[in-house]
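Here the complex is missing a single protein chain, while all its other protein chains stay put.
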Amino acid sequence: MKRWDLRRVLPMIIAPIAALVLAALVSSAALLISGKDPLEAFSAMFDYAFGPNSGPDVTTEILNKATPYYLAALAVAIGFRMGLFNIGVDGQSRLGILAAGALGAASFLGVVPGPLRVVIMIIVAMAVGAAWAAVAALLKVYRGVSEVISTIMLNFIGGAIFAYLLTTERLGVKAVGGEIVSTPLLKSDSWIPGMSLFAGTANKMFGFAFVAIACGIAYWFLVGRTRFGFDLRATGLNPSAAVASGVSPKRMVIATMLLSGGVAGLVALPEVLGRDHAVTTSTPALGFTGIAIALLGRNNPVGIALAALLWAFLDVSNLPLDLLDIPKEIVTIMQGVTVLAVVVAYELAARVGRRQQQRSVGAATGEAAIVTLGIPAAIAAKLGVEAVSAPVEPPDSTAPTDPTVPGKHREEQS
Amino acid sequence: MPADAVPSSAGGPPAVELRGITKRFPGVVANHDVFLSVSGGTIHAIVGENGAGKSTLMKILYGMQRPDDGEIFIGGSPITIHSPQQAIRAGIGMVHQHFMLADNFTVLENVVLGAEDEAGIGAGARKKIQQLSSQYGLGVDPDELMEDLGVGDRQRVEILKVLYRGAKIVILDEPTAVLVPQEVDELFGNLRELTREGLTVIFISHKLDEVLSVADAITVIRRGTTVATVDPKSVTARDLATLMVGSELPSPEARESTVTDIPVLTINGLTVSTPAGRALVDDVSFTIHKGEVVGIAGVEGNGQAELVEAIMGTRAARGSVQLDGNAIGGWGTRQRREAGVGYIPEDRQRHGLLLDAPLWENRMLGHQTEPPNAKGPLLDIAGARRDTEQIVAQYDVRTPSIDVTAGALSGGNQQKLIVGREMSHIPKVLIAAHPTRGVDVGAQAAIWEHIREARRAGMGVLLISADLDELIGLSDSLKVIYRGRLVADADPDTVTPEELGLAMTGAAAGSSREESA
Amino acid sequence: GDNGGGATPTATKKTVKVGLAYDIGGRGDKSFNDAAAAGLEKAKTDLNIEANELEAGATETEQDKYNRLKLLCQGGFNPVIAVGFVYAGVDPANGPVAKAAADCPNTKFAIIDSVVDKPNVASLVFAEEQGSYLVGAAAALKSTTGRIGFVGGCKVDLIAKFEAGYIAGAKAAKPDIKVDVNYLSTPADRCSGFNDPAKGKTAAEGLYDAGADVVYQAAGGSGVGVFQAAKAKGKKAIGVDSDQYNTVDPALKDVIITSMLKRVDTAVFDFVKSMGEDKFAAGVQVFDLKKEGVGYSTTGGFVDDIKTQLDDYKAKIIAGTITVPTKP
Partner (left out) sequence: MTADTVLASTPGGMPAAPVKARRLSTPVILLLVAAGLLAFSAVRVITGADDITSSGAVRAALASAVPIGLAGLGGLWSERAGVVNIGLEGMMILGTWGGAWGALTFGAWGGIIAGAVAGALGGLLHAVATVTFNVDHIVSGVAITILAFGLARFLSSLTFANMAGGGDTQSPNVPDLPRISLPGVSALDGVESKHWFLVSDMAGILRGLLTDVSVLTLIAIALVPLTFYLLWRTSFGLRLRSCGENPQAAETLGVNVYRYKYYGVVVSGALAGLGGAFLSMVASSIYREGQTAGRGYIGLATMIFGNWRPGGLAAGAVLFGYTDALQLRRGSESVHALLLLIAVILLAVGVWQIVRGTRIAGLVSIALAAPVAVWYFTTDQIPVEFVQAVPYVTTLVVLALASQRLRPPAADGQPYRRGGG
């Protein structure tokens, strides 16, 4: 078995595609039930997203929407890789962005040059997000509180703090004519400029997308290429073995939670720095979206990127469905089914892969087995046994390595 | 108990007969054309190397695995068994190799589970359990919580579970692995009691002398096939071993002492307590010198695991631990390992491997901060891969490549990988807990040889094992642990397994057998 | 959404294609969005129009709103009506409506509840505090216990306007009246209090138990819970936005003594009508008492006896002798 064995990799590629097809079928069925034409729906979505009219703008928009999704999913994935469920991305992101937004617009920082203020905002957002995540980490480490529950509670509590602070009596302001409370608008020197992807589009891609990409690369490098990453993965794969290997579980939980919360703090920054230029009470909650996307992308930085784009495509392109009087909830249904189908498909693919590995192990060790078979003649003679000692014929012992043999495999018994 | 309903041994059809059983797993033929005939009212032993297919065969008989081929006869009539339920209905009961008990349930709940129809789950069941317990002298209290019981009691609960269901055929898969000789004797007493009542016992063990002493017939399985059925009176343990392995065993190597007087690991007053204050390891002190193997004998659950964990730094402890002159008591596990403590954990799958990761990543585990696995804070993947190839070759890990996952390897090969990994870092001290548990004879000899070799090179070894022969054969000095205390020292040159076993139960505390190390 | 194909042509000059974008909650919220829908429905029957309606999703960015507006204007809809302040965005000068209006300079836009200063945008805003003042006075006058209540769906400034007017009106009518205020949510949970009738019910019960006998709700979809509580306790309630006496479940009608009318329906209808007559006027249109843009309902006849007093307040507000506060 080679390092990149096609037999092992192929199921992993087929799995998400099969899941997508299934999701499309399910939503088609839903559409047919409500008397709509699925093809019309899908073509309207594609036309809106990539067609000549709206295409360039909407495609850019998909990228822009995918950017915070990507960050949210990365935040979740860091935890997932060590078996930690950070469901609190939402709260961490809101507190982080509020602190960053308020500070970025604060007058006492007015003298600081814009780019430096951006850096300060990024650092503050990460620090506050990490600090809020640390509450859950400490509760887990020292009080044994499951992070699943504590982060959910902390989302509500963080939200309360956010809502308390972002009012016109405190950190918030209201623009003339508007009703939305937000932090003061950032000065334009601390905006991150966007870039046009296609000629003549009004919509610009967030400059922060490059930060997100950098985060993805950093994630890949950290998890796959560093000692810390090894500890992280080892803990996720087998916590007790990781402990025996020298990983300190407490430190690991805290470090991972801090990292995850830090990235969570970044989630809303692309939009704030690139478009809104202020933090509002309606910062979208991306915690659950992040979980779903991390799962779809198998916690892999490239997979997450693809999943984020898919998710963003579905979210953005459903807009024209209303015009056609097609219920756009089918998109949510499709998202839910995709996640479920993808994880099931990966599970099945992993089973196929595992079986293939066992076969190849069996094939490699089976040959060795045959050589040693047979009773030494001396012993047989001494004991007078040979009645039931027929050695196993070689073809049979290797039979299961032939994939076509319909042996009763463990996987098929249930 | 249905003592009457059992076909008598002589003359009638065999109580259990298996014909031509074949069972394949992906990549493995676990059973191939197996024939087995067990007479009623006897104790029938099955022996074979690890992975020979014994457990699989019994699981087939008990309905937990379906054979690909072959027939089963109970009391002479053919029967299909597709689930444990059917097996139980056919009068078959099984005590599994690993305890099948729910810790958070009471004894009663564990026993009646699945057999609620017998006597309900309340007072009736309690009465029945008490009655069975006294009838067979098991001494089990139905209302105790499982987690409060020791291994011996657990074993008896397992047997009680089988009896409670009115089994006429009782399968015991390695029931003695975790028992001390005295407990084994008790168990055998129980088994004979059962056969006197007319029950049939099928019994799997790796301990050949035990088998010879208790069985009425012995079947040897090798590589999934029945090799022979022999009469215990006409064979020796050595004959059996030869049948199992299929070749002559290497004779035990003559011992030569390599012990120096340079201490490498010194433990002083080491104490591990539960949160409630009970001492699990109680004021333990000893020294390991360069080139010395110190063996710890003890019944499982007397603090060995905690002692190892305390030395490895994965469990809080009081007292001092000195490695090569450095007090390492306050160090974390990583620091200890980097300082030269090698570790072969007791449960390799739980503590030693990442089953879903490839071999080369498993090679890094535990040494992820050291060359060849790391350069500074980064991993050195190429280095680790190269070194893994070398370990695979040197330690005869049977695998098609280093990219398969560790979970795809057999237990013995997994163990060889772990041993190779630990040895290749040339530890100053090796903490080896049951280094050959679940490993077949060939691999066992190889692992011993590796340990001896490293010892010659000056490594100190702390050896913990349930295999008394291994302990005696490998150790330069032996200590007995009982309830967390070192209660006796023994000289491996003179002590016998029986004496050691006696000391392990605490009975010999203070007796004349101890000698100074 | 609605296909809006069935417009019966009547005496208007040309067919107007109206695109309407709802706020979160959308059609069927029995309140704010439904008021806009009612205006559109009326336009459909009375005028020669075609219409299409788009709903907002639960978690949207400003960009999504902008995309929605742009989809409508690019789809040839003119005018495009944005229902709700969210469409103005954080910075109305640069928000979804402003941007879409810049992108489609030939399309006329209307925004409800916010002011967007663009040559092709009409801003339709309401003096909710004035209407609330009147129902506050009504509540105080109707109260026998000297204690009344207010249930707000979410603690945001817009709802505070309702609260402020209500309290001011009540105090004007009865200076020693006690007003208990209870908000159902905050932006902390993304204003779930607009969607949780159970919370509305619990909160209103708390107010009634504390002695209030009239409760005014500005709680969107949770308002029905307030009416249920009133029914169960045999107390009274005041509706909001549309004449809820007419929209609520018949069993609950008799608890609603009046509703604070925020004539989003009229605003929408008038706006569509003006488009048909080519009379689009950019700029702010304040729908206040004077313009009958806010008011109180009398359906059910519960406030007939105090109508003169209420109308007196109304006249004073119109005349400017009373200025109603917008912050509590």
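Here are some notes:
A, B and C label the chains in the order they appear, each numbered from 1.
Note that a residue touches a chain if its C-beta (ideal position, glycine included) is under 8 Å from a C-beta of that chain, and two chains touch if they have at least 3 such contacts.
Only a predicted model underlies this, so the values are computations on that prediction, with no experimental measurement involved.
Under the touch definition stated at the start, the shown chains contacted by the missing one in the entire complex are A, B, C. Note that of A:M12, A:V173 or A:I333, the residue touching the chain absent from this view is A:I333. Touching the missing chain, out of B:T287, B:Q335, B:Q349 or B:Q390, is residue B:T287. The omitted chain makes contact with just one of the residues B:G20, B:G76 or B:G114: B:G114. Screening B:H96, B:K290, B:K416 or B:R455 for touch with the missing chain picks out B:H96.
What chain B contributes to its contact with the hidden chain is residues 59, 62, 64-65, 83-85, 87-88, 94, 96, 98-105, 109-110, 112-117, 120-121, 145, 147-148, 161, 274-276, 278, 283, 285-287, 482-483, 485-489, 506, 509-510, 514-517. Counting over the whole complex, chain A has residues 30, 33-34, 85, 139, 143-146, 148-150, 152-154, 156-157, 159-161, 163-164, 288, 291-292, 295, 327, 329-337, 339-340, 343-344, 347-348, 410, 413-414 touching the chain that is not drawn.
Looking at chain C, the residues touching the absent chain are 25-30, 34, 55, 58, 155, 180, 182-186, 188-189, 192, 195-203, 205-210, 221-222, 224-225, 228, 232, 247, 249, 251-252.
Here is the rule we go by: only the chains that are shown with their structure count from here on.
For the pair chain B and chain C, the distance between C-alpha centroids works out to 75 Å.
Shown for chain C are the residues in touch with two or more other chains, of which there are none.
Across the assembly, chain B contributes no residue in contact with two or more other chains. The touching residues of chain A, when paired with chain C in their complex, are 48, 53-54, 57-58, 61, 64-65, 156, 159-164, 166, 168, 174-182, 185, 202, 271, 275-278, 280-282, 284-286, 316, 319-320, 322-323, 325.
The part of chain B that touches chain A in the complex is made up of residues 23-29, 32-33, 35, 65-66, 68, 222-230, 234-235, 239, 242-243, 246-248, 312, 314, 332-338, 343, 345, 350-357, 361, 364-369, 374, 377-379, 381, 398-401, 403-405, 407-410, 413. By the touch criterion stated above, chain A contacts chain B in their complex at residues 1-3, 5, 224-231, 233-234, 237-238, 240-248, 354-355, 357-366, 368-369, 372-376, 379, 382-383, 385, 387-392, 396-397, 399-401, 405, 407-411, 413.
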